[in-house]
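All protein chains of the complex are present and in place, except for one that has been dropped.
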Amino acid sequence: MAKKASSSTRKTKPPPAESGAFLWTRKDLVGLDELSAEEIVHILDTAETFKEVSTRSIKKVPALRGKVVALMFFEDSTRTRMSFELAASRLSADVLLFTSRGSSVTKGETTIDTVRNVEAMGVDIFVIRHGQSGAPHMLARKVAASIINAGDGQHEHPTQALLDVFTIRQRLGRLAGLKIAVVGDIAHSRVARSNIIGLRKLGAEVVVVGPPTLVPSAIRAMGCEISHSLDDILPQVDVINMLRVQFERFSSNLFPSVREYSRLYGMNADRLASCRKDVLIMHPGPINRGMELTSEVADGPNSCILQQVTNGLAVRMAVLYLVSRGRT
Amino acid sequence: MAKKASSSTRKTKPPPAESGAFLWTRKDLVGLDELSAEEIVHILDTAETFKEVSTRSIKKVPALRGKVVALMFFEDSTRTRMSFELAASRLSADVLLFTSRGSSVTKGETTIDTVRNVEAMGVDIFVIRHGQSGAPHMLARKVAASIINAGDGQHEHPTQALLDVFTIRQRLGRLAGLKIAVVGDIAHSRVARSNIIGLRKLGAEVVVVGPPTLVPSAIRAMGCEISHSLDDILPQVDVINMLRVQFERFSSNLFPSVREYSRLYGMNADRLASCRKDVLIMHPGPINRGMELTSEVADGPNSCILQQVTNGLAVRMAVLYLVSRGRT
Partner (left out) sequence: MAKKASSSTRKTKPPPAESGAFLWTRKDLVGLDELSAEEIVHILDTAETFKEVSTRSIKKVPALRGKVVALMFFEDSTRTRMSFELAASRLSADVLLFTSRGSSVTKGETTIDTVRNVEAMGVDIFVIRHGQSGAPHMLARKVAASIINAGDGQHEHPTQALLDVFTIRQRLGRLAGLKIAVVGDIAHSRVARSNIIGLRKLGAEVVVVGPPTLVPSAIRAMGCEISHSLDDILPQVDVINMLRVQFERFSSNLFPSVREYSRLYGMNADRLASCRKDVLIMHPGPINRGMELTSEVADGPNSCILQQVTNGLAVRMAVLYLVSRGRT
């Protein structure tokens, strides 16, 4: 695999996607918005080959040996951090962890100075989570190292969307022509945004579902349908991606009560009964049992929530690998 | 060593302990309560072989290369975490660290969901510290990965007891027939509980010593003697294991004053003089100098406190190694 990619990274323009012959030339992954359908498919295909590594007894390849991956989490995250950390370890990279607690950030240093400073230590790839939308894009323009967006404000969370798309493709065999519901707080969700972008590019239909206060009508411009009734769309969809509810938002008046939300937009056995038999239930985690979905649904045969997590590792290995080749 | 163990993990029931021929079949180490005397001895013998690794110039073996050990500390710990981290590194495992600060735990996710989620990333062994007694046992039943209990509530802390037992055997040559005092807050101590269980299984006598408020009489059911006078038992015992005093408990009325506690239950030079000459003084650390013991005792020739720490590494390497074989 290393050889195939190496021979393909020198050219400049991606040709139309062909199995294996595609070229990756980007040093960064800041969002799905920037990517062509071919590039997205290429990441998924690369992840496929890395999935095999995770099934080996010794789950390591030397692809990034001697490279340094810095995880810069200006916002807290447990699972995304662990997933990237493990992905980097499996590629034999050295990993540096930076979290904003008790760090120079609180000493008034700018984000770009912090990142440039760490880059000067010899970092090859930055994985950035940041509260400000667009921070990874700004950094990608200003530093020579690779930048991977691990979530920026309410903007994008590309690797989450890639692992979602990967999982759908794995379970249902394709994306084109499928109808996917994204349910919850669409207005504030970078997971929703990146999903909509990725799914549309790969030819899937998307319907976003939630209370009017949380589903801005401007979202239609992204090429998706809007519904305020989960029950209405259940029989039509192949996949239901339940967004995590941020409890802290219930204090605002955008949100109905916890009980009301769960009654209107929570997945349960009854609702599952009115879905297609092989409907796929997804959730980016961590789940609030009894809120976005009942345990019956979360742990049932239609759920692929843990598979999403497993696939996240392969997708992040692929992204780390590709951006590192994109720099040379 | 690897070969020996590998050939022995397939069978199902442990035969009586014989040097080297014993079989380890468990995927977990949740407590000493579950183990036979033979299994405990097998861990100690395995630790003996790992002790040698730590004396080499390059202190590493490839036993867990490509495996992932996740340290999940739902409760804070510095030294236990560092000891397991180093033990895993010496076995060439990749280590993931999870602490409950700023993590999804605070977002209302259940422990089992958190652990299952991390397991889905491809973790082979979990080292769990948790405030709830029994949490590791519940997890061991529900996940396929190995679970090692690094302290659960007021229940068990098996690797601490194993390293204590290992140290006694190393210094005094045997366990059977020895008399060991465990001194302090017996009621709330998982270190005390695991020690009592382990020592009794290996044929040692145990006397627990402390103020009546901190030594429940029900503890007698574990096969140990009770004393409320340290002075009374000093001449009879081979080992004195001083439990750490939790200062926060002094605010409760279970505890005498700091001064009173130290006067009645602290080890000092005078008390040492009435002990057997080769009495062993132990403490799980961190010590409160002048409280559980004076500096004269802590740093004197009878103390094996730092040896306990050193042995902890070998014991944890052994446990990590054995549970990883127990899964295959």
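Order of writing sets the labels: A and B. Residues in every chain begin at 1.
In this section, a residue touches a chain if its C-beta (ideal position, glycine included) is under 8 Å from a C-beta of that chain, and two chains touch if they have at least 3 such contacts.
Predicted model, so just to flag it, every value in this text is computed and none were measured.
Listed residues A:Trp24, A:Phe50, A:Phe98 or A:Phe126: the one in touch with the omitted chain is A:Phe98. Of the listed residues B:Thr25, B:Ser54 or B:Gln132, the one in contact with the hidden chain in the full complex is B:Ser54. For chain A, the residues in touch with the chain missing from this view are 65-68, 70, 94, 96, 98, 102-104, 107-110, 113-114, 116-118, 120-122. The set of chain B residues touching the chain not shown comprises 54, 56-60, 76, 78-79, 82-83, 85-86, 89-90, 101, 247, 285-289, 306-307, 309-310, 312-313.
Heads up, the rule we're going with is that only the chains that are shown with their structure count from here on.
With centres set at the average Cα position, the gap from chain A to chain B is 41 Å.
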